[in-house]
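The block underneath contains the structure these notes are about, expressed in structure tokens.
Every protein chain of the complex appears in place save one, which is left out.
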């Protein structure tokens, strides 16, 4: 079960990244088409890819601790208080995203029932891109519920374990970039850094 | 009863003025008991979201632009074929012919059309004067649908697709040189900043419709229903008058802003008549038999 869920979040994250890349691909196609005098419209499909990327990425982004919240008070809390806060926030999120999923289901059904088409030149049945929203919201609801259960069982929330940021203290960013050359400024940089810290 | 109404146009736009008059009529005809609160300018729901908002009763009544939904049923864009129903009298006749079809079509969506009002005639915004078809050559025009793309190409434009919101920038940077639209839209985007000439074609009047949520309508007391329907009838008539007047006023606005406004040269009009024939045939291919009946009935009446 654990493996299945983690794979689900990761796969939908990859899918989200794929759709992000597709925005770029579509725009390139649009610019090229204009250059060669062919009509190709990416305004709508690009937007649909953006929506798909947003919603399908939700669960993965959550698991990596990248959705933000005010952590000022959370970090001060310890023990049972901390657990209560985490249960409350994941609980609220589960209910809210569950509600959004339900509302989205209704919306997708109506778009399908009324055979609504997108207004642009592609004339896409609108329920198809909306499906991405529905799917993404459903997966993130599962992810929030998953976190709720983990915390209830006494485990650490996954979203706190992996948060990676530009100012994280292990200096992972500089480790990621290519090795510095030991000439002029690069060595000077290290000097400046060494003195400051 | 109190209803909420959504519209996507600015307060001094003639469509919005017509809506205010409609609301005043409803209130008066219902003896002050039926009130409608208008949220114009997209402050509540954006233009393209209004049909769905009325459908799901988020608002009970709203104004939509029919042309947006042309992909779903060609009937929505029959009025955008040039010279099919040019002039306000023919546009009215076309609307009458379309009415039963529209009523059925909207009923399937849980909606009821209350009134229609036409946009003003159209024309070309260009940087250079248009004296012949030659002047379109090499100019890049913004298109937004298959019909406008075909029309642009047949006129000799290079065409490019752009979302509405990027038009002003696209003009400024030279991404586009020409725009085929109404004087009102040109005023909305202050076309005189980027173009010098408006070449008036007329030729077509696309329509807006005021639509009502069917269930909300059914729940009204009979007196209010009558008030609403009567006000709707008046609004359609007034819409035609307002539009005709607005066309004159708006051309004057363009002149006042320093644009050169003149009628399209004969050659362009002739070409547009040819294009019209092609577009009508295209339309027939896409349309259902019932829709084609509407077209034929209209053509027979003319």
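The letters A and B name the chains in turn, as written, and every chain counts its residues from 1.
Please note the rule applied: a residue touches a chain if its C-beta (ideal position, glycine included) is under 8 Å from a C-beta of that chain, and two chains touch if they have at least 3 such contacts.
Criterion: contacts and distances are computed from a predicted model.
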From "Glutamine amidotransferase", "TRAP transporter large permease protein", "3-oxoacyl-[acyl-carrier-protein] synthase 2" or "Tyrosinase co-factor MelC1", the hidden chain's UniProt protein name: "TRAP transporter large permease protein"
Visible contact partners (per top-of-document touch definition) of the missing chain: A, B
Listed residues B:27, B:188 or B:230, member touching the removed chain: B:188
Contact set of chain B toward the excluded chain (per top definition): 4, 10-12, 39-46, 48-49, 52-53, 56-59, 162-163, 165-166, 168-175, 187-190, 192-194, 257-258
Chain A residues touching the omitted chain (full complex): 13-14, 16-17, 20-21, 23-24, 27-28, 30-31, 43-44, 46-51, 53-55, 57-58, 60-61, 64, 66-75, 85-86, 88-89, 92-93, 96-97, 99-100, 102-104, 106-107, 129-130, 133, 163, 165-168, 171, 173-174, 176-178, 180, 184-186, 188-189, 191-193, 195-197
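The rule is short, and it goes like this: only the chains that are shown with their structure count from here on.
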Contact set on chain A toward chain B in their complex: 30, 34, 37, 39-41, 43, 110, 114-121, 123
Of all residues in chain B, those that touch chain A in their complex: 48, 52, 55-56, 68-72, 108-109, 143-146, 149, 158-163
